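Every protein chain but one is kept in place in this view of the complex.
By letter and in written order, the chains are A, B and C; residue numbering begins at 1 in each of them.
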Amino acid sequence: MLITILILFACFIFFLQRAKKSIIPVRRLAPIDAIEEGIGRAVELGRPVHWTPGYGSAEHAGGVGSSSGLSLLSGMTILAYVAKICARRGAELIATFANPELVPLASELIKDAYVSENKLDEFKPENIQFISSRQYAFSTGLLGLFQRERIATNIMTGSFGAEALIIAEGAQIAGAFQVAGSDGTTQLPVIFAVCDYTLIGEEFFAAAAYLSDDPTPRGALRGQDLFKFGLIVFTIVGTIAMILGFNIVNYIKM
Amino acid sequence: MEASTLRKLIHLSFIVALSLPFIFPINIPISVNKSTQDAYNTVESIPEGSIALINFDFSTQSAPEVYPQALAFLKHAIRRHFKFVITTFESPDAVLYAKQALASVDLTGYKYGKDYVHLGYFPGKETSISAFGRDVHGLVKTDADGSSIVDMPLMQQIQSAKDISIWLIGSYNSQPFITQIYAPYNAIMISASDGSSYQSLYTYYQSKQLKGLLNGARGGAEYEGLLGYAGQAKAIMNVQNFSHVFFIGAIVIGNIIYFRRGKKQ
Amino acid sequence: MNLTLAILLEAACTFAIWSYLYKENPVYRLFEYVFIGISVGHILVMSISSINGSAIVPLLAGNVLYIIPIILGFTLYFYFSRSFYYLYRIPMALLVGTGVGLGIRGAAHSTIINQTIANISLFKLGMDWLSLLKGLAIVVGSVSVLYYFIFTYYVEQKGVIKNAMRLPRYFIMLTFGALLANVVMVRTSYLSGRLIFLWTTDAIYTIPIAIAIFSIGILYDKGFLHIKKK
Partner (left out) sequence: MSLIRRDLPVWIAFLVGVIILADYVFTFPGLQVASTTLTNWAVIVTAFSFGIGALNIIQRQSKIIIRRDKYWIYSVVLIIILFGTLGIGLVGSINHPYYKILFDNVMAPLNVTMSSMLAFFLASAAFRVFRAKNFESILLLIAAVFVMLQNAPIGELIWPGLPVIGDFFVTGFAAGGNRGIQIGAAIASIGFGVRILIGQEKRWFGRTE
């Protein structure tokens, strides 16, 4: 247990240091490139872009301070990117929330993006909307909003529950282009089925490093990859050993 | 056809298709799963007149799936002439359902306080389950309607988890009961589940921590069948049949349309 | 509450939401705003009572430590201040720290370690061929999907590597197909709850009324019922 975490940490720290010296190449992530395409589409149509981090179990003492926190925060890093592109290309961005503690963060992030593009006058604080923390009230609100605002692009990155299908299909009905990302395997199939581009599982977290201007986060990716190689080798060796009758699980469980 | 018209047509035919089983009831036989049969046999093996605990725990959303299972447990307990207490630990919504269930069953020969008690909801989830197991009267002072339980003859017999012969967990997630009640007291426990919790609970059934397990609405329908009546779970299974046939049909038609369009282009 | 009235109200809620399937309309909009209004009001009531129960009551009982989360909670509202906005980062930091801690805990234990051990414990000497096949499907699936998520090696995908990247995608497709089909069952049971309410209680009498109202609405929408104003 402890050993696993230590190995993982060692991988990270080692490669974070390495990454400062040399730039590590990263595989292209098509969904991230699609975000810019989607925003461009919204500009052409003159209709807004919608972004949401999902409901993040807001009802049940969830949110940032719970175990869904990591996915919500990772979704926020994608919001920072979306806001930057929207500000640059002049698209209207609507962000909706079920977790109220994200509202201040998001408005700061979005405002910052507009400031850095020197377009503060185009920033609309009323487009940062807390809808409701109740899962289905949140989705009801979004369904209405999609039709009324006639959104052109829907980007959903964060922690989703059953409402993912309502949001995604609702946006589909409104005729939106969709990019989504999440780590929960319960909702991924649904998102994948409905959306045009999906960041699956690990890609969703990798996007945060991918989008960063700073090269060091890529070191973390390299560290993760090394750990995964180790895990793959361990699984294959373990499987063969178990089939041959060496019960190595007993040794690990100690 | 335009995409939005097609979608509206799908939605309309979907609701019509799913309403059919209510208009023309069709009974498709369901084979009984081993885990359901085990649950039934476990209840049958407990001597008549023993004390049972029936836990009602589900939100309004999961109610269509879990409520029929909890109701079937209640009916079985009455058939076996168990004395029983009803509890709720997770979701306060379930208290109303428990009242509804008590109102719908035949309680002749049962006297409130002596043969059955509805304790209602206690906040605190897993911690209160553990506290309930250690000392019932330390946690619970009143029943669901607020009357004191001290003078109730049945409650005088129940001091801790050891006094309960069988636990019928009508909840979508009985895992806290397994850690807090099964492990320390080695209690006899059977459980309901919903479609998403069945897989994870099945491991507990395999390791015999749960003596029986119902698989969502299907398990409920099987249990209803064993008890000899067709209730809500059966109705849901009929709807399920129609819905799955509809989905497969929609997939087939979708593909036909796709290929015909493909040929034209 | 009167039973008939309750059933009428419940049926109205049901049909109002379903009307969205045709189009976003004033009735849906009304219920949408009502739903949001009640839910937010309810959340406020619940959070005030939870703050009262889990912080103020222990504080008044003499547990002085509980003053800290209360102060931190109020600090959140500095976000509205122009010059001291950054103070809200302090309670936020508490939330972020807890979230990260809990998240890493969950990920490390219940996922990485348990799942890997579960993978190899599928096998034992002299198992039957069906479970061997199933076990191999699981192991090959999880290993190849893990391999798919390698980002910083083999950045250029050509030849053998490009072909090797297909296998994990096939597994992801099989997974998603199976999981989607499982979702059908759960979602249908939500809907069947509604249908049982409509068809087996007194709400059955509202069905023709609802159909009539829907038809009028659709006719109106298509422009058949417009009275010419001139």
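In this text, a residue touches a chain if its C-beta (ideal position, glycine included) is under 8 Å from a C-beta of that chain, and two chains touch if they have at least 3 such contacts.
Since the structure is predicted, the reported quantities are computational estimates derived from the model, not experimental observations.
> Sort by label and list the shown chains the missing chain touches.
Within the full complex, the chain not displayed touches A, B, C.
> In the full complex, which of A:Ala87, A:Val194 or A:Met242 touches the chain missing from this view?
Hidden-chain contact among the options goes to A:Val194.
> Looking at A:Pro31, A:Pro48 or A:Pro104, which makes contact with the chain not pictured?
Result: among the candidates, A:Pro104 touches the missing chain.
> State which residues belonging to subunit C touch the missing partner chain.
1, 6, 9-10, 13-14, 17-18, 20-21, 29-31, 33-51, 54-55, 65, 68-70, 72-74, 76-77, 79-80, 85-87, 89-105, 107-109, 111-112, 115-116, 118-119, 133-134, 137-146, 148-149, 168-185, 187-188, 190-191, 193-194
> Which positions on subunit B touch the chain that was left off?
These residues of subunit B touch the chain that is not shown: 6-7, 10-11, 14-15, 28-31, 60-61, 93, 96, 218, 237, 240-241, 243-248, 250-251, 253-255, 258.
> Touching the missing chain, which residues of subunit A?
On the subunit A side, contact with the omitted chain comes from 1-2, 5, 8-9, 12, 16, 61, 63-66, 70-71, 73-74, 76-77, 80, 97, 99-101, 103-109, 111-112, 126, 128-130, 133-134, 136-137, 139-140, 148, 162, 165-166, 169-170, 172, 183, 185, 188, 190, 193-194, 200-202, 204-206, 208-209, 216-217, 220-221, 223-224, 227-228, 231.
What we mean here is this: only the chains that are shown with their structure count from here on.
> Indicate which of the five shapes (line, ring, star, complete, other) describes how the chains touch one another.
complete
> What is the chain whose Cα centre is as far as it gets from that of subunit C?
With centres defined by C-alpha atoms, farthest from subunit C sits B.
> Which chain has the mean of its C-alpha atoms lying nearest to the mean of all protein C-alpha atoms shown?
Closest to the centre of all protein C-alpha atoms: chain C.
> How far is the middle of subunit A from the middle of subunit C, if each middle is the mean of its Cα atoms, in Å?
Once rounded, the distance between the two centres reads 15 Å.
> In whole angstrom, how far does the Cα centroid of subunit A sit from the Cα centroid of subunit B?
Their C-alpha centroids are separated by 36 Å.
> Two or more other chains touching the same residue: where does that happen in subunit B?
In subunit B, 196 touch at least two other chains.
> Could you check subunit C for residues that touch two or more other chains and list them?
none
> Under the touch definition given earlier, write down the residues of subunit C that touch subunit A in their complex.
17, 20, 23-24, 28-29, 31-32, 35-36, 38-40, 42-43, 76, 79, 85, 88, 92, 94-96, 98-100, 102-109, 112-113, 116-117, 119-126, 132, 135, 139, 142-143, 146-147, 149-155, 157, 172, 175-177, 179-180, 183, 187
> Which of the residues in subunit B come into contact with subunit C in the complex?
Residues 8, 11, 15, 18-19, 22, 61, 63-65, 194-196, 216-217, 232, 235-236, 239-240, 243-244, 247.
> If we count contacts the way the header does, which residues on subunit A are in touch with subunit B in the complex?
So the residues of subunit A touching subunit B come out as 173, 186.
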